[in-house]
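In what follows, a structure is listed as structure tokens, so that the remarks can point back to it.
All protein chains but one are shown at their positions in the complex.
What follows is chain A.
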Amino acid sequence: MKKQTASQKSYQDLVDVHDEKRPVLLNCIKAFVVGGIICAIGQAVTVFFILFFPFTEQTAGNPTVAVMVFIAMLLTGFGVYDRLGQFAGAGSAVPVTGFGNSVISAAIEHRSEGYVLGVGGNMFKLAGSVIVFGVVAAFFLAIIKTLLIQWGVLG
């Protein structure tokens, strides 16, 4: 935190007195339950892919992620996911469904600016950072794992 001057500090104290206390524990429980339900649905989709399509447990993960993101995109378009996000907070943002939500909500928000500069240019405003850091992290992890296998640390 930045160093505060005396007047800033007194103002902050005033804010603290009048500020409503955040129900942190309740929020955590809500996020946990809703996130768990989303993950349970994801598991059901995985089982569906294993049962009715030629996917193994290992390979069923990719289509499951795609389906979950797609469902979240549809729900965002219908305006359902926003309410869920308001209720559950991080519980709806942390699973992959949050990715679909951030893509579509940005697209809807910038619709009035036209398709190319508005929707196309701003669609990955939020989701772009997910992609960038995901790719960077995957790149470094793959390098580390390859090196460890080369040196015989990992089997």
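We take it that a contact is a pair of C-beta atoms (placed from the backbone, for glycine too) under 8 Å apart; a residue touches a chain by one contact, two chains touch by 3 or more; residues count from 1.
Operating definition for what follows: contacts and distances are computed from a predicted model.
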item	value
Per UniProt, the name of the complex member that is left out, chosen from "Sporulation protein", "ABC transporter ATP-binding protein", "Cell division protein FtsX" or "Sulfate transport system permease protein CysT"	"Sporulation protein"
Absent-chain contact - pick from A:Ala6, A:Leu51 or A:Val153	A:Leu51
Per the touch definition above, residue among A:Asn62, A:Ser129 or A:Thr146 touching the missing chain	A:Asn62
Interface residues of chain A (partner: the chain not displayed)	41, 44, 47-48, 50-51, 54-60, 62
